[in-house]
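Complex shown without one protein chain; remaining protein chains in place.
Chain nomenclature is as follows: A, B, C and D, assigned in order of appearance, with residue numbering initiated at 1 for each chain independently.
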């Protein structure tokens, strides 16, 4: 089997079947006594409050983290191939990568200095 | 011809993305449509890159990923800003207090 | 510390194309030999991985509860079976036989998809982790590893990231407040720590020149990467704890605040998979740590200490032992450290781990580059880099101290504070009373008074600042 | 003639002086308060310069361009700053040099600074007028042709008497811009086809290059140019802007507009259309001739139907321009000479009619003909001068209008008797549209009003005009002689397009 992805597919199939199987087993084995209150959302026994996402008051910091993450994740994605072929790319590759890292560091510095990453 | 299948698939994805942008009202969904268009193009790039055996298609795919990421960042920022403004203009609080 | 020649890492194919840019195709080969693999061997391995993981989790449950109990000088589970060993089995069985409750508000498909994805990704990661060298398996020479690709490390990272969808979907689909908060917190946390984790791994890839797991393990026959790349190793250790939401970083399911985070609305086996997956993920990150930094299936360092136990089926033993070392570390940490506050946690990730891992990466790259292309000897390079690093750290700490707060606090003084003296005083001369705090949030911010606050546009921040100032 | 004199760029100086003065007036508000005085001085200087040029002009070679001076302006596009006049252009400049000071003097006094602004616009317009009649480069001609719309627009829209002057200004602007842009199409066609030719747009280059072009290009150039000029020289059916503009504008503006600016249309037809693409002109000849006859009759009938005095006067012009265009395109030399003479004569008579009508309206406070009656008894001088101007315009023998109309009709008769007969009908109409309003306004019982007759300054304005009408009516030979030179130098509208194509085909 020369294609390394076929085993991975087999693994994925097995893992998927097992995870579904577990859910199926519990559905079959467990008791079933439906009850309106039981199916309600959990909130310490009082009537559940509306979901917070719907009234638009979600802390904006989470979005900020998401955005920053995207930037840095892309950076990491670029660093992987460079790291793997570090020896081949030679000094040019090294310098380019350093410039790249420096450029990505600038927004990080900006965000740190402007306290974009403060959670208080 | 297997290449055709890649291209047909990419076109279908592209069309779905395009239609999403045009038809759907929610900006987040539209943003997803745009991403879909970009990635369908990536599919074509990579398919051709395999066929022709040149790497520039894959390089382009990398760049597209970066740009897509940047677009998501900016799109999210705008959506959040608009969402904040609009939520503020609503009179939600009053409604909430009623019941 | 290039222990191997570049060439030995397998054939690298390079194509030049007309643009003048050279691109490297599928840079590295894979060390493990899969040529004799058949589909049923793969299937057996897959089943073995599942069994191995479930068994390990059950062990882990017991070890954790007993271990924690010992550390806290209490007995722990000791009723079911010898030393309470069957307690874990009982717990697992109980989950299987509990009623399967579907929350009425939930988005049914996503609700079900959440735990499925969670378990699926948790099971899948181990597929590319090598547990041993090639052995003879039913007459076929096969490595003790399900699969390997030139970008196996990417597969690991992709799968762990995918696991996040399980959390987010679970938290979102329940349409309930606490799970949602848990899920959002969790996603922010996981992605933050994934960055430093990924950056820590880059230096390993840089040293090995490969992302194939078997190749990485094979570069560690004499020296494990945890020593030369110690900072990266430490960063990885910290990040991996954050990545799997373990104490002290278990904010998403902080019982005191969020009941059980994204799992709140789940019961029976759906909850079971979340619970199980958490422990499997602990095993996974431990396995990755083992592979990347701890020599994988190789016998403990130094090489040749126990040569007869090196290679073959012994690999599984060493591998399992090393994984359990990390497992124990995590349990130990849980017993020792308190839960972080969320802001401390995020600060740690963004302000310390990421900059340090970036800096470390630069140091490694420069050092390697100088070694390879300048001909300067290693001690000199290390000395230079150490000097630069010290200066840099000094500079950074200096910059960090001189926050612009000082200038802007001066600005803040201009706002008249009627309560400055401890009791209310009327404004004098040009002084202006700030509007009543009851008039709205703006006034709250005036009381805080720093322009820095303005940049935190989220209203909660303003309120919390007010409290902290008062 | 001293050689040195011709080296001086007279024409450029004549363009520059009013333009710079206008700029000064625009920049210095203080100076603007004395704007009218400054403008009159400049106008007189210009008149002197024009006379100097006229004296140095070699009238024996009236048809050739003289005082030609050219500098490269935009060499890449073959555009140059080239000025030069032939007899026709010089005569038109002289006409302008006479009329502009008169208009300035006739301008009613008011808010000094506002009037200064008006004077500045007039000076700017003046500069463009001189430029356009002395241009020796088509693009230069075009630039002046378009740019003069700006001062004109401001003069009508900003200083108009009527309540709808802005609309009238806009209408004029749109019509003229339409024409101008059509002409731009022609220029662009030339550039697109002959790009790279040195000094492409100079008259001498064009008259060599264009006849060699394909029939399509020649026709394109001719049609685009002709449409622009037809709009400018208000020909039916694109004349409707003129009555509106004239009725809303100050009489002084109307004088410049109808007396000089509209002549640019006929001037262009002669200098540009006939000179460069005679073949195309000959092909379009009959269409144009019919249009011209329609203009004559339409203008005549419409003038008879007007209730507004200024509209009436402007419609008479439509009719007169019909005569000019007829003369230009009918194809005989006599008619052509007549048409050129007509341009000058009409300039004088129409200036008289507009100005004197303006004086009348100043006194009577209405433009409605019905609002007057018996004014002969109140303001005899005004009535008399109006009559003289009117008679000059309808070609009473002995006055300026007679000679050109006679020449045009005779030339037309030679070419085509039916056309001539229709054109003669226009003369009959003319008698009606001048004499009937005269009767309504000036004859009849004495009205119960008390207004002064023409003031001294107004008389100063009117006298030279009347004198001019008389002189041209009685002693027309020199002018006819000079213009004949131009006629001879201009290809007639009977040239053969195919022949010229063959000649210059390589």
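Methods note: a contact is a pair of C-beta atoms (placed from the backbone, for glycine too) under 8 Å apart; a residue touches a chain by one contact, two chains touch by 3 or more.
Just so it is clear, contacts and distances are computed from a predicted model.
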Choices "Carbohydrate ABC transporter membrane protein 2 (CUT1 family)", "K+/H+ antiporter subunit F", "Simple sugar transport system permease protein" or "NADH-quinone oxidoreductase subunit N" - which one is the UniProt name of the chain not shown: "NADH-quinone oxidoreductase subunit N"
Sole residue of D:10, D:67 or D:142 that reaches the chain not shown, by the stated touch rule: D:142
Touch with the omitted chain, as defined above, among D:70, D:170 or D:489: D:170
Contact residue for the chain not shown (choose from B:8, B:23 or B:81): B:81
For subunit A, residues in touch with the removed chain: 60, 85, 88-93, 103, 106-107, 109-110, 112-114
Hidden partner chain, residues of subunit B it touches: 7, 10, 14, 17-18, 21, 27, 30-31, 34, 37-38, 40-42, 44-45, 47-49, 51-54, 56-57, 59-60, 63-64, 67, 70-71, 74-75, 77-79, 81-82, 84-86, 88-89
Sites on subunit D contacted by the missing partner chain, in the whole complex: 72-77, 139, 142-144, 146-147, 149-150, 153-154, 157-158, 166, 169-170, 173-174, 177-178, 181-182, 184-185, 187-189, 191-193, 195
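Everything below uses one rule, namely that only the chains that are shown with their structure count from here on.
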Intercentroid distance (Cα basis), subunit B paired with subunit A, Å: 18
Whole-Å gap between the CA centroids of subunit A and subunit C: 11
Multi-chain contact residues (two or more partners), subunit D: none
Per-residue overlap in subunit A, given as positions that touch at least 2 other chains: 57, 60, 66, 73
Parts of subunit A lying in touch with subunit B, wherever the complex brings them together: 55-57, 60, 63, 66-67, 70-71, 73-74, 77-78
Residues of subunit A that touch subunit C when the two form their complex: 1-2, 4-8, 10-12, 14-16, 18-20, 22-23, 25-27, 29-33, 36, 38-43, 48-49, 51-53, 57-62, 65-66, 68-69, 72-73, 76, 79-81, 83-88, 90-91, 94, 97-98, 101, 105, 108, 112-120
Footprint of subunit A on subunit C - complex, ascending: 6, 12, 14, 24, 27-28, 30, 34-35, 37-39, 42-43, 45-47, 49-50, 95-105, 112, 115-116, 118-120, 123-124, 127-128, 146-149, 153-155, 172, 174-178, 180-181, 184, 187-188, 191-192, 194-195, 198-199, 202-203, 205-206, 209-211, 259, 264-265, 268-270, 272-273, 342-343, 346-347, 350-351, 354-355, 358, 361-362, 365-366, 368-369, 372-373, 404, 452, 455-461, 464-465, 468
